[in-house]
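For reference, the structure discussed in these notes is given below.
With one protein chain withheld, the remaining protein chains of the complex are depicted in position.
Going in written order, the chains are labelled A and B, and every chain counts its residues from 1.
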Amino acid sequence: MKQAKLKVATCSLAGCFGCHMSFLDMDEAIIPLIEKIEFDRSPLTDIKSLSDCDIGLIEGGLCNEENQEILHQFRRHCTILVAVGACAINGGVPAMRNHFSLQECLEESYIRGLGVVDPQIPNDPELPRLLDKVLPIQSAVMVDYFLPGCPPPAAAFLEIINAVLEGRPPQLDYPNRRFD
Amino acid sequence: MLKRDTEWLVPNSTFPDWNTERAEQMLLQQHPHPFSPERILQSLVLLQLRFGAVTNPMQEWLSQKSGVALTDIRALMSFYFFLEQDKPPRYHLRLADNIVERHAGLTSLQESLTHRLCSADCRIDTTSCIGLSDHPVSLLVNGFPVTHLGPHNLDELCALIINRVPLQKWPRSWFAVDNRVHHKGPLTSYPYQRGKALTQARGMTGDQIIDRIGEAGLRGLGGAGFPTAFKWHWCKQQAEPVKYITCNADEGEPGTFKDRFYLTEQADQMIEGMVIAALAVGAQAGFIYLRGEYVYLYTHLERCLRRWRDSGDLGQDFDIELHLGAGAYICGEESAMLESLEGKRGIPRNKPPFPGTVGLFGKPTVVNNVETFVCATYILQQGSAAFKNTGNEKSRGSRLHSVSGDCRQPGLYELAQGSSLRTLLELSGAHNTLCAQIGGPSGALFFEDQFDTPLDFENPGRGGSVMVFNKDRSIVNITRHFTRFFRHESCGFCTPCRAGTVALDQLLDQYEHNPALQAKSREDMQELVQLMQHSSHCGLGKTAGLPVLNLLQREPAHEQ
Partner (left out) sequence: MSNDLQFSLDGVSVCFEKGETIMQAAQRAGIYLPHLCFHPDFSAHGSCRVCIVHLQGKTVAACTQPAESNQVVQSNTPELQKARLRLIQLLFAEGNHYCPTCETSGNCQLQALAYDLGMTHYHYDPFMPERQTDGSHPDLFIDRDRCIQCDLCGRASAEYDGKAIYTLSGRGQNTQLVFRSPSGLLGDTNAGADDRAAHICPVGCILPKTGNYQEPIGTRLYDHHPIHDIGNLRKEERGGSS
């Protein structure tokens, strides 16, 4: 009997999707990989709902309440949760706003910013509320593995999936352990 | 001859306007070289006391006079929390924030004061333990202690402040500090004869004096318990002819106030002990490092020193200078104290070399606690045997314990070394006791099954204090309080302490509030405490994690 495929879900919270791009950057290595895994909820599949998965790959940190909700959903549904990339690990570039108060950031963007027409801070109830500070995901949930990098190299993604398939902890060798 | 005139050092609610003439005159009354770099911290402290702040123009003036860079003066201001650069309010209330004060209602008192005095000319904040946790809730008003603040006198306090009543006209009883010893022993009841021990010492060689101290088995009473005779001997045998004696009166360990007693009631014994030490090792100068919280004892100590000078026992071959700290717990660490005496930020030094070899200004230096010098005088007057016959094999003599918290009679108790914690709890009327913190936050937390532990040098918590907690108290709260204390008092020099104390505080928060991360934070704390113990630069970092360790030992991990 064929081995069941590993179910993988991914999402980007306060991130730039660059980590997802890097994942796809594994070129032809994705072909044998796709024999072993299938995607659940992911921007790569456009599946919006999350079912129980083996691996959840989280790109981006927490900057709003929606991020928090999705992260907790992922934690509930994924056996192994992986923080992918600098933003998930330490907040990354979005966390550079932590130097300022949320109000200052909003005013800088929507009131005083260059070229702003009709200045007002968006307040549509549909918009997720922003958190005071951008946080790494480890501040909120248990994270099993971390893939550093901005973005992590494609080889690092391959390694983490292969490690889970082989039932061993991932081993990032020197060139795959990078923070930029 | 210096006047060392400090008549102005009394509770004040108005400070004179600063001008350079007035400032210079005041500083010169205290010291012949107030603008020498090593004196700069003392000058800052004195300016703070005289004028209520060291404002920017004052800092610039001091920098100009001394040649010390303004940046270095600012660095001192930023390290010693009692130095303020903003123009002082009429009343500056610093509430002592020790766990004992918290349990006595500090938080609600502070809230109420802040609310009621919001438009008064007054600033309200907190400071670490001020050595009055047997008088809760205690506070410093413009640097001077007011004791027993509570709902019974809160209205009156607010009225005095709102009506701008000068501090001099506040009820005298509010400033009263009770130094009664509830259980006396040899040290607190022997018939001390001023100068008798010194006369004895004068008839002896340095080695004989040291032998006498060694025979008695005296060990340092500041917390470390190092044999005093060895320290003195080490310093004496250094070839360098210039040597110093320093007395550590920076009693900052929360819950500890035994030195307050000696400084108030037995300052002569302490000074005599220092002179004896100077004779023994051949030192020419001595320093008393008095914590800023005890500034109300400054004038008293200066008077005592003057009497010793008047009798010719000080000032000829050996003199003692009184220095003030300014709100930095770390300066109780001996090498940080030496740095502070040299006028620098109190960053502990690398050891080795130890002070006995390279100490104050690079010279061999004896550093002992107040109580140790008091005991030295006792030993020389009463004989080694009198000291040695009390206590047990490894911990000779008796000592004073500071007891505070949940007991009927907080205060001072002298007990023979090796007496059990239970004895002390019973004497002080502790009831419904859950646990007791021995030797302050850097000591140990003992529960009922450990109450028979002897209080001596062979067991944890050698600093001479016991904070009692009854069964209504939360261990997590106590732990968090102690952890924040260390975070607040870390000097910031080394990574494990500077960053570790913050991380520990965060993890404790996570442990308490995030069930999903509880198991992880528990594991992380355990590991971090160990890291801090092993890798920190000085004792503060090494012990800062102990309260957390106590908590984790007491709260076993839940089944995963």
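One rule holds in what follows: contacts are C-beta pairs under 8 Å (C-beta built on N, C-alpha and C of every residue); 3 or more make two chains touch, one makes a residue touch a chain.
On a predicted model such as this, the values are computed, not experimentally measured, just so you know.
Asks: Among A:Ile47, A:Met96 or A:Met142, which one is in touch with the chain left out?
Replies: A:Met96
Asks: Write the list of chain A residues that the hidden chain touches.
Replies: Per the touch rule, chain A residues meeting the hidden chain are 83, 86, 89-93, 95-96, 98-99, 133, 135-136, 138-139, 143, 145-148, 150, 172, 174-175, 177-180.
Asks: Mind listing the chain B residues that contact the chain we can't see here?
Replies: Within chain B, the residues touching the omitted chain are 60, 69-72, 74-75, 78-79, 81, 328, 345, 350, 352, 487-496, 498-503, 506-507, 510, 524, 527-528, 531, 534-537.
Throughout what follows, only the chains that are shown with their structure count from here on.
Asks: Which stretch or stretches of chain A touch chain B in the complex?
Replies: Chain A residues touching chain B: 75, 140-142.
Asks: In their shared complex, at which residues does chain B touch chain A?
Replies: 514, 516-517, 520
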